[in-house]
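Report on the following structure.
Note that this complex is displayed minus one protein chain, with the remaining chains in position.
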Amino acid sequence: MVQPTIEETRLSTEQAIQTYRTGARITDVDALVVEGFSVYYETDSGTVKACDDVTFTLKQGERFALVGESGSGKTTLAMGLMRLTRPPGHIAKGSATLNGRDLTKLSDHEMRMTRLSELALVPQGAMNSLNPVMRIGRQIIDGIIDHVEDDKQAPNKDELDETVRDLLTRVGLRPGVAKLFPHELSGGMKQRVAMAIGISLRPSLIVADEPTSALDVVVQRQIMQTLGRLQEGLDASIMLVGHDMGLVAQFADTIGVMYAGKLVEVGPVEEVFSDPKHPYTKLLIRSLPSLKEKREFLGIPGLPPQLIDLPVGCAFADRCPSRFKKCDEVTPQTQNLGGRRETACHLYDGEAKS
Amino acid sequence: MGVLNHFVVKRFLFFLFVVWLASTVIFIIPRLSGQDPVKEKLLLEAQRGGAMQTGLDAMAKTYQKRFGLDQPLWTQYLNFLQDLAKLDLGVSIAFFPRTVNDIVFESLMWTLGLMGTVTILAFVLGTLAGAVLGWPRKPGWVQYIFMPLLTLSAIPQYLLAMILIFLIAFKLGWLPLFGGYSPASVPTLTFEFVVDVAKHAILPAFAIIFSAIGFWAIGMRGMMINTQGEDYMIQADAKGLKGSRIFMRYAVRNALLPQVTGLALVLGTIVTGQVLVERVFSYPGIGDILFQAIRLSDFFVIRGIVIIIILGIAGATFLLDVLYPLLDPRIKVRNS
Amino acid sequence: MTESVTTPDTINTDENGGWSQFNEERLTPMKKYALRNPSLIVGISMLFGMLLLVGIGHVVWDTEQFRPLSSPTRLAPTLSEELRDGTTAAFPFGTDTQGRDLLAVAILGTPLTLRVGLIAGVVAIGLGTVAAFLAAYYRGFVDGAIRSVVDVGLAMPALLILILVRINIGRELSIDEIGIAIGLTSWVFPARTIRSQVLVMREQTYVELSRLSGTSGMGIIFKEMMPNLIPYITASLVGSVAGAILASIGLEAIGLGNLSEPTLGMTIYWNIQFSSITLGMWWWWLPPLAAIVIVFVSLFLISSGLDEWSNPRLRKRV
Partner (left out) sequence: MSTFLELDHVTKTFGSEGMFGNGQITVAVDDVSISIDEDEASITTVAGESGSGKTTLSRLLLGSHVPSDGRMLYRGKDFTKLTNRERRNFRREIQPIFQDPFESYNPFYKVDHVLDAPIKNFKLASSDREKKQMIEDALEMVGLLPGETLGRFPHQLSGGQRQRIMVARALLLKPRVILADEPVSMVDASLRATILDSIRRLNRDLGISVVYVTHDLTTAYQISDNLMIMYRGAVVEAGTVDQVIPNPQHPYTKLLIESIPQPDPKNRWGSEPPQQNWDTSDTDIAGCRFADRCPAVMDTCRTTVPAQYLINKHQMTRCFLHEEKGVMENPNITSTFQTESETIKAIPADMSI
């Protein structure tokens, strides 16, 4: 297996130091506006509302983390935004406006051209997301040449080779990797290749779906820091989908917490971690073990509900320590609590600001 | 490169091993039954007397000398292997003194010509059909056209051959009923003769292709459906690639791998099917010779044909094994 | 449950636990699924429909007329009672050049051919499964030896070996002997495919856990692996039966069958032998051919139905 030399990566390390200047990165331009977005699965036993009525806004340059347990609908939402939902799933309602265009209204061809060029996916489990019988270089080039508009000249071989070399170097890989097959790379290297593909057309939004779930902590940190550095270079936004609250705390600017298909809380990472509003978020953060202090483990009692034919009311009510009568009668709506803080919980009824 | 050589050498040694073990089985079978088909055949001929009478002594002597039946078993075995190494398959009993090589190699050309073409054609067409059938974005009508075709694969090739003979050759009279070429024509490389041969080959070819296409299509369809679930297929979509590229370079390219492995596994079945189709059409290939030899109890010709076929299958398997790493880059590393 | 059972709570666990659970809770979804699997339903109905017709035939028809010279020769299908020479008989399927009643042949031949296939299939799958488990479970030398035999076997078409054996035995084989011989020569393919299934399963965590729970080698094979392999082995069995029928008909068509048995393959042999096609005697070759086609198509449908069952990915779509 081939790895970049230490010298090669040290070059990039220096750039990485600038990664956390949040203020300088986020602009006030809306990159992605998601409104009432819903993905349903029609099954024999009923409609599964895997992702229901999700609304949020992602600013240009922002790192937005979507967290939740398995089955909470976070990956469904991400795949739905890319319009990669497979039958029997379908986008039931809502809109997702990326740079002023509603993705749900695009034709199939327009959507195909939008993928990678404006909206790129860095997939979960990069292990298998590369075609095992195709060289790395070719897999990077593929995406580029399939996005050349009909009336434009395709780049020639030398230009493409140069692009591949450049992309690989930028994600911290040796240019020679282009000639290798996926099985000749380690997990971390494959994830880097996936990132090189993701940024190849300078997208304005990168959807990173659990990009480091199968990797070791040191490699995970390297990958996330590289991803952050690449985002800086592109002025792009990132939607990080994951379940690891630690990773979110390290990486994201804004966090959105999903539970049973709904977005239950949104807010700046520092604020949500120090002062969570929704009881689910509170319990989730309380359950995280730390290296600072030893204490008893605190889980969240109970299990998430089945998503088929959810009853009216709050889906978290059964597990909620603050449950009261209204929780079983009215489905809570998202309310703004000032700044960018939002939550869908009846505890805050009456505190809403507009 | 060193690894590749290593790999080829290993496969070749295995090829030799297969041929050796198979030949040994062939050597043992007659010894197990306690019967001697050769002696019986000679007796039968002697009883009949007639035309063969004069040659019989010479034949018996050659037979004795060649096979040294008075010698111990292992000497016979070594002689057998020695002859095999020289590709000397012995002498025919029914057509003494013609050698088996002489008889078999003539018909081998017909068989190889037909079977080679037809197997490759059926594999390619069937794989393509299966690829389309297993593709979720296929046009709806494809299902209705191809699915009945798949059912044809369930019908044995030689029965399909009979139906074709009845409909096309007998009822409609469009193509010849049997044979490899018209009895009247002279086997030379003239245009007329080539056309004649082609006409005779159409029906047997179709009989084999029709039933084999379905077999390959079913396998490929299954592999295509399996491939749909792979992460790299989702990623290919997420990359915004053209449908045609995802189909060919991502789906088909990967689904093809088990398909090729499958080809190596069913070579034996292919040959058997071909042998029987030739019998139905009286096609002058190896199958027809085999049938004649069975009728005449010409043991050495039968044994020769079996050995040739085994050599062919083992050889083709060896070739596929050696070429497979070109298709699947992961093999070279595993090296086993 | 009957009164004789003293401790009812012991029934649903223990030795037969797997199967009783299988019956109670698994059957309902299985039934539901079967209805969505038309291949399986159609295949099974076709096969049993044909066997039913054959059974009725056995009862109502004089099957002794399958013998040569038992009937007038070269008679086209007729339902009329009066014949040219004055005898009264009906031959709805006609007769051949040697005076067999082709209806009697069809009634007798179909089950005979299925019998050869079934015997051979069971022998082949039995041997194949045992070899596969020995190879995959014990590994090492056993596996090496079995794999070599299998690889060599794949290069030796069963039909050719059967021809060699048959020539050397020098006498006609009975139907059952043909079945066993085919089974003995065609176990390598199932052995190979089942072995790879077992190899995958043997690496499953639950197998290792069972071993660490003190389950013996046999226990692991029969309790942990077998139940999950049953759909696959059943599908292989159907495939093997079809393959064996194909081989038996091939053997018969080439002239090495049992000349006194009216199997479908022998009927095909007589057809080829007497060039029935060029004689225009379509009624001679059509019934055996149709019977064979029905047998193969129904086996094919059953096997692809079972395939779909044992391979969930194929199951989802169709």
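Chains: A, B and C, in written order; residue numbering restarts at 1 for each.
We adopt the following convention: contacts are C-beta pairs under 8 Å (C-beta built on N, C-alpha and C of every residue); 3 or more make two chains touch, one makes a residue touch a chain.
Bear in mind that the values here come from a model prediction, so they are computed numbers and not experimental data.
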The one of A:Ile136, A:Leu168 or A:Leu247 in touch with the missing chain is A:Leu247
The listed residue (A:Val177, A:Ile300, A:Cys314 or A:Cys327) that touches the chain absent from the view is A:Ile300
Among A:Ser70, A:Ser107 or A:Asn156, contact with the omitted chain is made only by A:Ser70
Had the left-out chain been drawn, it would touch chain C at residues 7, 9-10, 12-14, 17-18, 21-22, 25, 204-206, 208-210, 212-216, 219, 224, 227-228
Contact residues on chain A toward the hidden chain run 1-6, 9-10, 12-14, 16-17, 20, 69-70, 172, 186-188, 216-222, 224-226, 229, 243-251, 269-270, 273, 283-285, 287-291, 294-300, 303
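The criterion applied here is as follows: only the chains that are shown with their structure count from here on.
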Among line, ring, star, complete and other, the chain touch graph is line
Dominant interface by pair count is B-C
For the pair chain A and chain C, the C-alpha centroid-to-centroid distance in angstrom is 53
Given the complex, residues on chain B that touch chain C span 14, 17-19, 21-22, 25-26, 29-30, 32-33, 35, 37, 40, 136, 151, 153-156, 158-159, 162-163, 165-166, 170, 177, 218, 222, 225-226, 229, 265, 267-269, 271-272, 275-276, 279-280, 290-291, 294-295, 297, 299, 302-303, 305-306, 309-310, 313-314, 317
Within their complex, chain B touches chain A through residues 230-232, 234-242, 245, 249-250, 253-254, 257, 327-330, 333
Per the touch rule above, chain A residues touching chain B in the complex are 82, 84, 112-117, 120-121, 123-125, 127-134, 142-143, 146-147, 181, 183-184, 194, 197
